[in-house]
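Sharing a structure, written as structure tokens. Questions coming.
All protein chains of the complex are present and in place, except for one that has been dropped.
Let's turn to subunit A:
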Amino acid sequence: MKRTLSVLVENRPGVLSRVAGLFSRRGYNIDSLAVGRTENPAISRMTIVVDGDEQIIEQVGKQLNKLIDVIKISDITNDPYVGRELILIKVNADPSVRGEIMQIVDIFRARIVDIARNSLIIEATGDADKIDAIENSLRPFGIREVVRTGKIAMLRGAKTRGMEASGNGTGE
């Protein structure tokens, strides 16, 4: 079962390797991991898609929480959220098939961002289903290269997954 975790971390060097290392050494499967800074430059957000049963997901959350640089973890899988991924596809496109490809690009509300003599680069955003669909539609033309960002996600409505929910961990 795939779960989407939204994780706030300190924006410090080494945090990504702490998180990624935790997944590999404990044998958890990362489907995707996207990271970038938040509205607060001292904090980054990681959107992690993990594959595992309930017990594994619970352990993932608890083990992540033990990392000092991890501030907050939310499993948003069952909350209403907007999930997006960006894909860049370099596809074979000699002049005879360009029209057909452009139609597909239109259908998916994607964009052509680069043209060479025999290829195009197509940019698309959307949820995982849409991204998979456009990739499948373009496959018959011959895909040369694919780059995907992994999913980023945000809760719908006014609710946030910011800092306000957690205490101000102070001691001594």
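Simple rule for what comes next: a contact is a pair of C-beta atoms (placed from the backbone, for glycine too) under 8 Å apart; a residue touches a chain by one contact, two chains touch by 3 or more; residues count from 1.
Keep in mind that, in the parts below, contacts and distances are computed from a predicted model.
K.L.:
Can you tell which of "Phosphodiesterase", "4Fe-4S ferredoxin-type domain-containing protein", "ATP-binding cassette domain-containing protein" or "Acetolactate synthase" UniProt lists for the chain that's not drawn?
P.N.:
This omitted chain is identified in its UniProt record as "Acetolactate synthase".
K.L.:
Kindly state which of the options A:25, A:117 or A:156 is in contact with the chain not pictured.
P.N.:
A:25
K.L.:
Using the definition of touch stated at the top, determine which of A:71, A:91, A:110 or A:128 touches the missing chain.
P.N.:
A:71
K.L.:
Going by the contact rule already stated, which one of A:59, A:103, A:118 or A:160 would touch the omitted chain in the full complex?
P.N.:
Residue touching the chain left out of view: A:59.
K.L.:
Determine and list the subunit A residues touching the chain excluded from the picture.
P.N.:
On the subunit A side, contact with the omitted chain comes from 9-10, 13-14, 17-18, 21, 25, 55, 58-59, 62-63, 65-72, 163, 166-172.
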